[in-house]
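Structure provided below as structure tokens; questions to follow.
Shown here: the complex without one of its protein chains, the others still in place.
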Amino acid sequence: MEFFLQQLVNGITLGGVYALVALGYTMVYGIIQLINFAHGEIYAAGGYMGVILISWLFAQGFPPFVCLGAALVLAMGYCALLAMAVEKLAYQPLRQSSRLSVLLSALGMSIFLQNGLMLTQGVYDRAYPTEMVQGGFELGTVMISYMQCIIVGVTALLLVALNVLVYKTRIGKAMRATAQDKTMSALVGINSSRIISLTFAIGAGLAAAAGIMVGLYYGSVRYDMGFVPGIKAFSAAVLGGIGNITGAMLGGLLIGMIEVFAAGYISSEYKDVFAFIILIAVLYFMPTGIMGENVDDTRV
Amino acid sequence: MATLELSEISVRFGGLQALTDVSFCVREGDIVGLIGPNGAGKTTVFNVITGVYQTSAGQVRYDGTPLRALRPHKILALGVARTFQNIRLFQNMTALENVMVAQHCRTRVGVLGAVLRLPSQKREEERIRQRSLEALEFMDLGEFAGELASNMAYGLQRRLEIARALATEPKTILLDEPAAGLNPAESRDLMHTIGRISELGINILMVEHDMKVVMGICRHIVVLDHGVMIAEGKPEEIQRDPRVIEAYLGNELN
Partner (left out) sequence: MKRALYLLSVLLLASFVVAGCGKKDEKAADAAKAGIKIGSLGPLTGQYAADGNDIKNGVLAAIEVMNPEMGALGPVTLQAEDDACDPRQAVAAANKLINEKATAVIGAYCSSATIPASEPLIAAKIFMITPASTNEKVTERGMPYMFRTCGRDDDQSKAAVKFMTDQLKAKNVYIVDDKTTYSQGLADNVEKLAGGAGLKVLGHEHVNQGDKDYSAVLTKVKAAKPDVFYVSLQNSASAAPMLIQIARMGIKTHILAQDAVYHPQLMELAKKDAEGVFLTFGYTDKETPSYKKFAAAYKKYGEPGAYSAYSYDSTVAYLKAVKAAGSTDPEKVKAELMKLEFDGASKHIKYKENGDSGSNYVIQVVKDGKFTNYWNPETGELFK
């Protein structure tokens, strides 16, 4: 039981991070049917922006929560702008082209950004000041570190904020409308270009936050850190039902849980295999994912 | 003064000439009917006006402003709203949300304000809500505000589309076959509603197959056949026009 609970805590932490990254994939796919390969790199850029800001702020003697808060806000902002720039330069000019062209453009962007990170930040791992947040507490026999609390807390906060934005505000309504029917939403007065740009920005902001928390949790970042979590997060989005925001959150948590439990009860070396077996099994019985797809497939 | 003015519009898709030299006006206070057999190009006219299609030649002006280079949301902001022949509601949203989303271009607060729930955002959200409820009431949909669009009856969905178009605060509204699929009682209600919309000072251009509806409320009628305007005039003139009769009943005459 103790083992189970400990793995549960680990799974929630990992799953939360996947969920944050998965949202960016799902939102972008939902709105323009693009698998944004560059999303993993945005997450890595967030991790790097975080290490630069946190190291500097921490060295200036600011308290940990100030460092973390400021770094989160600034890195999220930076990555939002970066993603908007990517969209404007690499995807928007191809809006009328075939989906394959945009997909290739996304692949190219991913390579460009990853190599850019390598050139500017070097090939070595970059250390986060992990001494900033240390220790933890035992809940019964389950060990919970403060870092895990922060990750779960920030993730929950961001997910709630996203839900408020999407379901309770006019901008959220415009986003949902654009995802359902781009032409129609333009005809009720929504600037779809702006909404698409905004969707990229929001997804990137969430990914940046995930990048920072992963960096703090594992202690370091590297230029190629975006690749594997990117694939896992995309799988999570598909598992939950691509285009579906609730689905991405659920899918992220599930993939995290499956990985941790497969590693805990079966074998670490097969954890990815299990994650993907479950993905395939779910898609076999529920081709549109657990929560159902939500994609604009209408044409004028 | 003409509000909406089409002059010599031509649209071509590859080798297909969809519209040829179509010219007509929708003036202040007008209810204009656009009729013609299937495939005459009526919906294409709507798509040209709302910026979904680009014209190959000719000019659409609204209050003197050329619409050619404008994207759909800009044209809407000028005051031209439309509904669709095959209903295109946001199926996963409630009736109220469908209407609220239509006020997007009339509101301002940005993302940050929205996430942080600033007072200005709350006030604005409340105002949108009030206006949307009014639009629903106007279309007798008040009691369905919380209903998912996909769960509503067909006739109600038609009315909701009109409510959504009205919520954009248009000066001109384009209705694409509003009576399609309605029973006679619903059609009569619809005619009444269109009259009320006109009384609000909104100009109306409608495509309609139901001749009872067209002849009953339109003050001016434009007839298209194979992308060409074949007649224009008052309802009673159109009913007598031999070219119109031929276009509709051509085969039987021969």
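So that you can tell them apart, the chains are marked A and B in the order they are listed, and the count of residues begins at 1 in each.
Assume a residue touches a chain if its C-beta (ideal position, glycine included) is under 8 Å from a C-beta of that chain, and two chains touch if they have at least 3 such contacts.
No experiment lies behind these values; they were computed from the predicted model shown.
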item	value
Identified contact with the non-displayed chain, of A:A59, A:L119 or A:L139	A:L119
Interface with the unshown chain - residue positions in subunit A	2-3, 6-7, 10, 13-14, 81-82, 84-86, 88-89, 112-113, 116-120, 123-125, 127, 130-131, 136, 138, 143, 145, 147, 214, 218-220, 222, 224, 228, 259-264, 267-269, 271-272
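To be clear about the criterion, only the chains that are shown with their structure count from here on.
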item	value
Residue numbers on subunit A that touch subunit B, as the complex places them	161, 164-165, 168-174, 176-177, 180-181, 183-193, 198, 201-202, 294, 298, 300
Complex contacts: residues of subunit B adjacent to subunit A	47, 50-52, 71-73, 76-77, 81-82, 84, 88, 90-93, 97, 100-107, 109-111, 114-115, 117, 121, 124-125, 128, 164-165, 167-168
